[in-house]
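As structure tokens, the structure follows; a few thoughts come after it.
The complex is shown incomplete by one protein chain, all other protein chains being positioned as in the whole.
Let's turn to chain A:
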Amino acid sequence: MTATALETGRKRLWAGESGESVSRNLILAGVLVALLVIGAITQPQLYGDSAWVWSNVLSILQLASVVGVVTVGMTFVIIGGGIDLSVGAIVALAGVWSTTLATQSFGAGGMIFTAIVVGIAVGLVNGFLISYGKLVPFIATLAMLVAARGLAASISGKQTQISSSDLINGIASTKLLGIPILVYILAAVAVAGWVLLNRTTFGRRTVAVGGNPEAARLAGINVKRHTMLLYALSGLCCGIAAIMLTAQATSAQAAMANLYELDAIAAAIIGGTLLSGGRGTIVGSVLGVLIFATITNLFAINGLSTEAQNMVKGGIIVAAVLVQQFRFQSVTRLFNRKP
């Protein structure tokens, strides 16, 4: 019976992947194109120069790269039925820890190792508190948000730590075949995330755990361990993002990656990830991040204020959730009959 439950769950996931979520992602891609068209209409003289258009596309991709990597991890956590409010703080902590003078003395390899291990370790602590300490994810990661920033501030002595590693800084300033390395990293993380979610048992377990943890447990999934791993995965993404952000800013400080948790959650939500878990796509999340980056770019090239930009972003989040709710209600009415 449990096998059948999983089997139907899987079928529904695949049906969703080929049907509903693809159409949703096409809509998002359409929004993205529309934003670019608005840019072209409002700034025809800039968009008339093809070299500028290419550099602008790369600039949007670079702007999206760091938050994009964080969002991939966040998408897994949310699909798995959780939430990670500590991602910005983890990025800051991993960034600061990997740029202390002691770490920098080990060179770029040491810095990357440190950022990734710190990210995973903090994620594991989050996961442990949530799985085995039975803390609500919201509370556990909120506590981690405060604590990790505190630790970052105490390690850095509230100073900005300059990265003197040319190799690290080069991640943000080097291009391969005309495309910045940061964009390759985002692409690699997104592809890895897509494969992990759609082509492995880990991914299917994530959907099962988020959709109905009790059913997943009865089906033989170790829900606690799986939940812990999801937060570790989010931490890993934060560690990678910390290296990217340090490279971009050529430095790290405790206040960096401010409010990235909101950017990542918002991108995942407008990308179609269900906040209650059990559904979501990596493609949608990445499109969500790109939409936000394009809005920032659109406001910048038109010289509009940051306040207006934030209000528009807020409006888009609300609109996306409203649309999602209506669609979801109609879907649940069909599938979700209570016993």
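By definition in this document, a residue touches a chain if its C-beta (ideal position, glycine included) is under 8 Å from a C-beta of that chain, and two chains touch if they have at least 3 such contacts; residues count from 1.
Criterion: contacts and distances are computed from a predicted model.
UniProt lists the omitted chain of the complex under the protein name "Sugar ABC transporter substrate-binding protein" (options: "Sugar ABC transporter substrate-binding protein", "Copper resistance protein CopB", "DsbE family thiol:disulfide interchange protein" or "Cytochrome c-type biogenesis protein CcmF"). Of the listed residues A:41, A:101 or A:176, the one in contact with the hidden chain in the full complex is A:101. Screening A:86, A:156 or A:324 for touch with the missing chain picks out A:156.
Of the candidate positions A:243, A:256, A:286 or A:317, contact with the hidden chain is made by A:256. On the side of chain A, touch with the chain left out of the figure occurs at residues 46, 49, 52, 55-56, 59, 62-63, 97, 100-103, 106, 110, 114, 117-118, 121, 153, 155-162, 169, 172-173, 245, 248-258, 296-297, 300-303, 305-307.
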